[in-house]
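All protein chains of the complex are present and in place, except for one that has been dropped.
This part shows subunit A:
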Amino acid sequence: MAKSLFDKIWDAHVVKSIPGGGLDVFYIDKHLIHEVTSPQAFDELEARNLPLYRKEQIVATADHNVPTKNQHLPIEEPLSRMQVDKLTENCQKFGVELYGLGHQHQGIVHVIGPELGITQPGMTIVCGDSHTSTHGAFGAIAFGIGTSQVTQVMASQCLLLSRPKRMRVTVDGELRKGVTAKDVILYIISKLGTGGATGYFVEYAGSAIRSLSMEGRMTVCNMSIEMGARGGMIAPDETTFEYVKGRKFAPKGEEWEKALAYWRTLYSEEGATFEEDLTYFAEDIAPMITYGTNPGMGIALNASIPDNVPVSEKVSFDKSLKYMGFQPGESLLGKEINYVFIGSCTNSRIEDLRTVASFVKGKHKARNVEAIIVPGSKLVEKQAIEEGLDKILAEAGFELREPGCSACLAMNEDKIPAGAYCVSTSNRNFEGRQGPGARTLLASPLVAAITAVEGKIVDITQYLN
């Protein structure tokens, strides 16, 4: 029977199936950990007197809590410092490779995995973080897990899982000028809704997806969880192989050839089964922005907020709009913005920084806007400096910080004040996500950069010609 990409990788990782139920003992190739969701897992391992089963398959970094200023100094916030110290202590005790603060490879876990060549096609990758789906961009099965599962992988390198259903989302055609990977995924989520892919693993396909760079593909796969999907993936191709080749942990020499031969078998065969198979057209996608408090509440920049939601959804919809300070049916164009945040595991890679820099070069941010750029990793930061992007950004009034998750989830000092509006390149616009009372509008780095310069939301088409 014709197999999908997902089935090929899933089947290759089934240690055994449990008779009588739908559960598989499922093998994990790489386990990424960070300071927030790992301490209780290490404690549990110790409490049960269990060894760490395959420490060489774990990579750790500190990202969620870390400050984005003065990383060379001790962390000021005591609870954050304690969590980061605990990670260091656990990694030393258990012999886990740690790219902690100050390390040249430190950064957001979903940025460093790919850029170091840790993430490879055909792998299974987990992390105690829902945006682990990012790594699916390489043709891997990658998904977020809870802390109990982090313990399970530490103890056995396996998870007990039921096989999700398969969904294919095809985007065919050529993307219009100014429409980026972020707009593609915000568009898909706006169509499917925030729970529309719950229970599914999504494969993104079609010529518009194929045309994306690896950075763009990561942005798309990253937000799969925002429509409830277990994960998202894209079949590896020459773009993928070109990206992986030569990276620190990528296979070399003969191993590379062997790997490549295997990776070329990773695609969905003609006639493979998908329980859900959807197609969208690239030409229908415009630059997007969200107006509500879940990522499914997105519209084209120049469209209006819906005013005809079904009665059953009205309570939640009204609550959301009240929080945002918007009215049904109104346009967002002309709304003043207080903050622009460019960063997070969705959009903090070198390509994103280049997009912003190339737009803001020779311009300046508006006076009413505070513009913060947080690179995804030390390597992205280094590259940006080498390319002179830091100077362009500084001249435009953008503050280039040090790497971390930052204002995406506001666990560190980078918070948006209550009531303030922030156009953010991150992945979630939930109530209070960027700080208690903060109002988040999700958009692409290009839209964010233009908003910062204008000081308000504008129809970006005037800039595109």
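For this structure, a couple of remarks:
Everything that follows uses one rule, which is that a residue touches a chain if its C-beta (ideal position, glycine included) is under 8 Å from a C-beta of that chain, and two chains touch if they have at least 3 such contacts; residues count from 1.
By definition in this document, contacts and distances are computed from a predicted model.
From the set "Aromatic ring-hydroxylating dioxygenase subunit alpha", "Amino acid ABC transporter permease", "Acyl carrier protein" or "3-isopropylmalate dehydratase small subunit", the protein name that UniProt assigns to the chain left out of the figure is "3-isopropylmalate dehydratase small subunit".
Within the complete assembly, A:30 is the residue of A:30, A:168 or A:349 that touches the hidden chain. The hidden chain makes contact, of the residues A:21, A:253 or A:271, with A:21. Within the set A:100, A:122 or A:376, the residue that contacts the chain not displayed is A:122.
Of the options A:92, A:148, A:207 or A:368, the residue whose C-beta touches the omitted chain is A:148. Seen from subunit A, the chain kept out of the figure touches residues 12, 15-16, 18, 20-23, 25, 27, 29-30, 36-37, 39-40, 43-44, 48, 50, 64-65, 79-80, 82-83, 86, 120, 122-123, 128-130, 144-149, 151-152, 155-160, 162, 164, 194-195, 198-199, 225-226, 228, 230, 262, 294, 296, 312-313, 315-316, 319, 409-411, 418, 428, 430-433, 436-437.
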